[in-house]
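Structure, as structure tokens:
Here the complex is missing a single protein chain, while all its other protein chains stay put.
Entry: chain A
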């Protein structure tokens, strides 16, 4: 999918969902993210690529303030979601995380039944008025997580008993059950085999119809396959950001080119 100029043209009309300006992140004395400016569009899959330790996961975790759970982490700069600064004192990080969902590198189903895993978010946010409502949300989320057919007969079996790929799709279904507007995915396929990876990628492509998806990945093929926009991070800097097709075919920066062609990594 290197040849996706039509897609690139299409997304340029999208609205800006998240815009970050001069974001700095420090872990204690380490300056992990330096001066990152980026605008993430709605209904687009944005991929963050870059060598290990370049700060792409750290930046991703800034977008729903998951970094707040790390004591020594400090974020400066502005991150605007729908016109509101998410680091403003008035913003409740708990509410923010309901709006900006997250899927992690390792599948982390709760030690509960499949049903309760999905119902977890809707329950704590009071999204369901009745049991029937909740059943419907669970079914819808599992269908959209492309796992309904595999688990519909054992909704009350523990979620930890599923295979790795099924667990990850369960976690994605769990994240979309709370109806987020942005879905952050931190290397969602790194623990999966190629078949499960293909299923998850297909799912990401579908999710684009409704959400903005930001995905961190180590696989450049994956970035090229699923994303419309790509951002390349290197040593805490955002080096290059643009339509995926352009980044992979005509990179402007020589560091991007070196990384894509495998000379640095």
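The rule we apply is simple: a contact is a pair of C-beta atoms (placed from the backbone, for glycine too) under 8 Å apart; a residue touches a chain by one contact, two chains touch by 3 or more; residues count from 1.
As a working rule, contacts and distances are computed from a predicted model.
The listed options are "Negative regulator of RcsB-dependent stress response", "Protocatechuate 3,4-dioxygenase subunit beta", "Phosphate transport system permease protein" or "Succinate dehydrogenase / fumarate reductase iron-sulfur subunit", and the UniProt record of the chain not shown names that protein "Phosphate transport system permease protein".
Across A:102, A:138 or A:260, the single residue that touches the chain missing here is A:102.
Screening A:138, A:175, A:224 or A:260 for touch with the missing chain picks out A:175. Among A:160, A:210 or A:246, only A:160 touches the chain left out of the display.
Interface with the hidden chain, as seen from chain A, comprises residues 64, 66, 69, 71, 94-99, 101-104, 106, 108-112, 120-121, 124-125, 158, 160, 171, 174-175, 178.
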